[in-house]
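First comes the structure, then the notes that go with it.
Only one protein chain is missing; all other protein chains are in place.
Letters A, B and C mark the chains in the order given here, with residues in each chain numbered from 1 onward.
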Amino acid sequence: MKEFKPQAKWKKKLHEVIYEADTPAGKSFDILLFILIIISVILVMLESIDEFDEHYHKTLLTLEWIVTIFFTLEYIARLISIKKPLKYVFSFYGIIDFLSTIPLYLSYILAGSQVLLAVRAFRLLRIFRILKLVKFMGEASQLQSALRASRAKIAVFIYVVLILSVIMGTLMYIVEGDDSGFTSIPKSIYWTIVTLTTVGYGDIAPQTNLGQFLATVIMVLGYGIIAVPTGIVTAEFTKNTKDNTSDDDGFLVHVNTQACPSCSVEGHRDDATHCYNCGHPL
Amino acid sequence: MKEFKPQAKWKKKLHEVIYEADTPAGKSFDILLFILIIISVILVMLESIDEFDEHYHKTLLTLEWIVTIFFTLEYIARLISIKKPLKYVFSFYGIIDFLSTIPLYLSYILAGSQVLLAVRAFRLLRIFRILKLVKFMGEASQLQSALRASRAKIAVFIYVVLILSVIMGTLMYIVEGDDSGFTSIPKSIYWTIVTLTTVGYGDIAPQTNLGQFLATVIMVLGYGIIAVPTGIVTAEFTKNTKDNTSDDDGFLVHVNTQACPSCSVEGHRDDATHCYNCGHPL
Amino acid sequence: MKEFKPQAKWKKKLHEVIYEADTPAGKSFDILLFILIIISVILVMLESIDEFDEHYHKTLLTLEWIVTIFFTLEYIARLISIKKPLKYVFSFYGIIDFLSTIPLYLSYILAGSQVLLAVRAFRLLRIFRILKLVKFMGEASQLQSALRASRAKIAVFIYVVLILSVIMGTLMYIVEGDDSGFTSIPKSIYWTIVTLTTVGYGDIAPQTNLGQFLATVIMVLGYGIIAVPTGIVTAEFTKNTKDNTSDDDGFLVHVNTQACPSCSVEGHRDDATHCYNCGHPL
Partner (left out) sequence: MKEFKPQAKWKKKLHEVIYEADTPAGKSFDILLFILIIISVILVMLESIDEFDEHYHKTLLTLEWIVTIFFTLEYIARLISIKKPLKYVFSFYGIIDFLSTIPLYLSYILAGSQVLLAVRAFRLLRIFRILKLVKFMGEASQLQSALRASRAKIAVFIYVVLILSVIMGTLMYIVEGDDSGFTSIPKSIYWTIVTLTTVGYGDIAPQTNLGQFLATVIMVLGYGIIAVPTGIVTAEFTKNTKDNTSDDDGFLVHVNTQACPSCSVEGHRDDATHCYNCGHPL
C-alpha cells in the first residue's frame, strides 16, 4: 500500500488538471485544449481547399502530427487518471475523444482517399468539447433552460410545419409538374420548406400562374408563422428574466427540497438554519 | 332483443377500440393507424420519384394494396360501430377517410394517368387524422388558443401586407417594365411578396436603378413589419404563460418583509410560523 | 326658402348614405363601393397581362366603363352633398377619388400608351379608400397605436441599419470589385441590404474568399438585428395587452378595495382620507 500512495497522488494531481477547471493548472489546461481544438478545426478546413493543400501540404501534415500527438497523450492521460477508465471510454466525450484522435493514424492504415475525407472530419467532433468548456459561462444555462421549457411547444410547431410542407409540397407537385423542376413530391416538399422558411434559393421556382399564387400563400404563411416559435421562446425568456429580477421586488426567494428533521416540512430558504415551521435547527 | 345484445356488445367493444384512446386496445389501434398513415404518405412520395417507381413498382403496388385494404376495413368498421353512420359519412373526417381509401380502386376504373396523379394525392389527406391523433398533446391547445386570440389582429396585418404588395407591385411594374421579368402586374405583385417576406428567389430581380431603390424600400419594410405578427403572437403567449405558470416550477415562494422578533431576519415564507434563522416563533 | 328645404333634405339624405356607415343605406353603399374598388383593381391587373388583354379586350373595356361611370357619379354626388365642396376637392381622399376616376377619360384625350400605363395605375389609389372603410375594425387601432408608440425607436433602428449598409456596402465594393457584379457603391449597398434583410436574391453574390467572409458577417448581423424591431414592437404589444386591463400612461394611481363607510363606493386612492364620491372621511 505504501508504494501506491505516491502514484495515487500523482494520478490525483493529473485528474485535477484534466477534469477540473477551478485550479490555475486546470484552467491553463482547458485553455490549451481550447486553442488546440480550434487549430485542429482550422487544419481540417484548410486541407479541404485544394489549392491550399497543394502548396502547403507538408506544413499542414506537420501541424496535424503535433495536434494528433497532443490529443493522443491527452487521451492516455484521461484513461490513467480516472478511476473507471472503461466508463470514460464508452461515454459520449470518451468516444468523441477517441474518434477525433485516430484519423491521422488511420490514414496510414487505410489507403483510399475517399474514405479518409469522411474520417478526417471526425476531428471536428472535438468542437463538442469546446461547448463543454464554455459551459461555465452562466448565460448559457439560462438560454438552455428557456429552450428546454419551450421544447414541447416547439416540437408541436415543427410537427405542424412539416405536415403543412407535405400538403403544400404535394399540391405544388400536382400544379407545377415536371417542367418547372418539381420533378417529384420529395423535391417539391424540399422546395416548400425552402420557401416556408423564407430561405428561397431560386434553384426551383414556380412557372405557372396557379403555382405562383400557391407560392405566395406559402410565403405569407411562412412569414406569419415564424411568429410562433419566436412567441414561445420570448414568453419563456420574459418569464425567466422576471424570475431572476424578481428578487428585487422582494417577494420571491429560492427555496430547496430539504426536509425538516423534526416536522418534515420542505421548502426552506437556501440559507435557512432553522425550520420555518417548527423552529428545529436544520 | 336477446339476439341483439351480444352483437351490441361486440359493436360497443369495436367502438371503444376505434374511437377511444384511453384504453390499451384503443391506444394500440391509434398507434397502428398513425404508422399506416405515415407509410401511406411515404408510398405516395416514393411513387412520384420516376426512377424509384420504375425499379420498385411491384413492391410499391403490394404495399399500397396492404394499406388500402386496412383503410377499407377501418372505414367499414367505423361505419358498423357508430350509431349514426350517415353522420360520420358526411363529417369532415368521414369524407377524408373515404377519399383517402378509394384512389387505388379508382386506378382500375379510370384509365388516364394524369387524373390518377391528383386522385392518389387524396391519400395525403389522412395526415389530418394524425393531427387529430396528436391533439391530446397538451401543448397544442395552448398554441391554438394563443393563435385564436390573435386571429383578428393577424387578419388585419395580412390585409395591410396585401394592399402594400398591390401598390408596390404596380409601382415596380411601371418602373421596371417587361425587360426585367416584370411582365404583368400580377407577376410584379408575386415578386413583391417574394421580396417582402424576405424569401427572395432571384428568378426575377430589378435591373434599373430606381427599381433597385424601390426594392430596397420593400426589403426594409418587409424586414421591419415581420415584427408585427411576432409582436402580436408573443404578447398573447406572454399573457398565457403568465396566467398558466405563476408558480408551477415550485422552487420559488412568496416571502414577506416581516422581521423575526428574536433575530430581526427578514424574508420569511408567508405561511411561516417560526423564524427560518433562529427558530423563534413569529 | 321654402323651395330649398326639400332639396336640402334630399342632400342631407345623400350625405347620410355616402358619408355615414351606421345607417343601413350607408352600410350598403360602403359595401358596394368596396366591391367596385376590388373589381377596378382586378381590371387594372388583368389588363397588364398581355395575352389576357388581347383576348378579352372588349369585355375589359366595358367593365372599365361601368366602374368609371359609377366612380364619376359618386364623385359628383360627394361634391353636391357636402357643404364645403372645395375642401373635399383638395382633401387627401378628394384627390384620390378624382385621380382614380379620370384615367379612362384621359385615354381618349392622350394618345401615347406609355403615359396611359402610369395613368391607369391611378385607379389603384382607390385601395386607400378600402383602408378607410376597414378602419372600423377595432383591432386596427390597437395595431396602429402600438406602431405609433414604437415609431421613434424604429426610426433610430432603420437609421443604424442604413449606416451599416453604407459602410458594409463600400467595404464589399472595395473587396469584390467589378467582376462579381459589385460594379458601383450604390449597387454594392443594394446588395448589402438584400443580404442584411435576409432576402438574398443571388443575382449578385460574392466570389472572393474575403468577400464571402464579409458576406457571412453581414448575414449573421442581419439575422441577429432583426430581433431589435421585433423586440420593440413586441414590448409595445405586451404593454398594450396589459394596459387593456388597465389603461394608457401617466395618469394612473394605485387604488384599493376599501369601501366608503357612507356610500359603499370602492376604488379609493391608497393615500385617500376622504371618499371621492361623498366626501365622507375614510
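Convention: contacts are C-beta pairs under 8 Å (C-beta built on N, C-alpha and C of every residue); 3 or more make two chains touch, one makes a residue touch a chain.
Computed from a prediction, not measured in an experiment: that's the story for all the values here.
Panel shows chain A; residues 41, 44-45, 48-50, 117-118, 121, 124, 127, 130-131, 134, 137, 139-140, 142-143, 146-147, 154, 157-158, 161, 186-187, 190, 193-194, 196-203, 222, 226, 229-230, 232-234, 236-238, 240-242, 245 of it touch the chain omitted from the view.
Within the entire complex, the positions of chain B that touch the omitted partner chain are 198-202, 230, 234, 238.
Of the residues in chain C, those that touch the hidden partner chain are 152-153, 155-157, 159-160, 163, 166-167, 170-171, 173-174, 183-186, 188-189, 195, 198-202, 205, 209, 212-213, 215-216, 219-220, 222-224, 226-228, 230-232, 234-236, 238-239, 242, 245-247, 249, 251-256, 267-269, 271-281.
Simple rule for what comes next: only the chains that are shown with their structure count from here on.
Look at the contact of chain A with chain B and you find different residues on each copy: under half of the numbers used there are shared.
Chain B has the C-alpha centroid lying closest to the overall centroid of all protein C-alpha atoms shown.
Inter-chain centre distance (chain A to chain C, centres taken as mean C-alpha positions): 44 Å. For this pair, chain B with chain C, the centres built from the Cα atoms lie 30 Å apart. The set of chain A residues touching two or more other chains comprises 198-202, 230, 234, 238.
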